[in-house]
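Just one protein chain is left out here, and the rest sit where they should.
Let's turn to chain A:
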Amino acid sequence: MEKYIDKGLSDWMQQDGPESDVVLSSRVRLARNIKGLPFAPLMTDKATKQLIDQARNAMNQQYLQELGSFELLKLKDISPLDRKILVEKHLISPKLDSEYMQTAVVLKDDEAANVMLNEEDHMRIQCIFPGFQLRTSYDLANQIDDSLEATIDYAFDEKLGYLTSCLTNVGTGLRASVMVHIPALVITGQVKRLLSAIQRVGLAVRGYYGEGSEAVGNLFQISNQITLGYSEDEILENLEDVIKQVIEHERDARKHVLAHMKINIEDKIYRSLGILLYARAISGQEAMERISDVRLGIDLGMLKGISANILKELMVITGPGYLQKLANRELSSDEWDSKRAKIIRERLANIQIDK
């Protein structure tokens, strides 16, 4: 357990991937249920035990071991703070945490994959990779699925595919999502139009939520909405095509911003950097917004000496759970803000300004 907590950053946060100037990460989830066990709303203690036993048995099979080293953890054996950090690291969902007495998670040691047990579905296989790597992410999830399926009978219907507790997941059970950082589209006011176009082609867009309600840090999560009637390949291809366009539009917008709004954009980036370098207290939401500006400064070549992955990194290590872990005690919200400001100052210490 400790290794997942102590290692603040998963590989997807530390590493670059393809098109990582715009795409921060690619995630794939497969929803699966076990034949003969009741679904989430009617789940019993006995069925929960069967579910975890079957998952443990599947984990001991060679098929899965060939894919890497996996560990099964029951959430009730994990401290509340450590669970919170797993949520902040996206290794478990808030829902899995909120029902911790009955849930478990299988973690892959490099944190690229996990299987949540007894979430909304019996099993949710999730894989996450840095940058634009939907196929890599799906391939791993698919292999894990194959290995589990070697010993587990899934609830499957010829016409409806994989049966899930909620109708929104039935069919492939596949939810593929990509997190994009699109500050230039936001600055140039094109984002609304783009996002509504994306929704019209059957994809869902969600902002990345900080403490407030608005999408913060110019981050958006784009995912497929439909899971039935199309093959996995078609679903991925459709999403990929749209993301490719988003990438292109964002790159064009960045060029436009440099060509026509240079002073405005420089001012914005340097002001944000100034705040991050000197603030003594900062809220999670403001931190995300300022770091988004700094990240744009790095992408545009104005700021050097620091990894562009700072954005992904700080999303996690400035979360309340992680900050509390670092402090090793309960923190008040004022303390969070000052602790957060301190970590950011330290993290940005080596930044070089292109004068």
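Please note the rule applied: a residue touches a chain if its C-beta (ideal position, glycine included) is under 8 Å from a C-beta of that chain, and two chains touch if they have at least 3 such contacts; residues count from 1.
Assume contacts and distances are computed from a predicted model.
Between the listed names "Urea ABC transporter permease subunit UrtC", "Bifunctional protein PyrR", "UVR domain-containing protein" or "Fumarate reductase iron-sulfur subunit", the UniProt record for the complex's undisplayed chain reads "UVR domain-containing protein".
Between the chain not shown and the residues A:V23, A:I85, A:V105 or A:L174, the one that touches is A:L174.
Across A:D21, A:E232, A:E286 or A:D299, the single residue that touches the chain missing here is A:E232. Of A:S79, A:Q245, A:S333 or A:N350, it is A:S333 that touches the chain left out of the display. Listed for chain A, the residues touching the missing chain in the whole complex are 33, 35-42, 94-95, 98, 120, 142, 145-146, 149-150, 153-163, 165-168, 170-172, 174, 202, 209, 211-213, 226-232, 235, 333.
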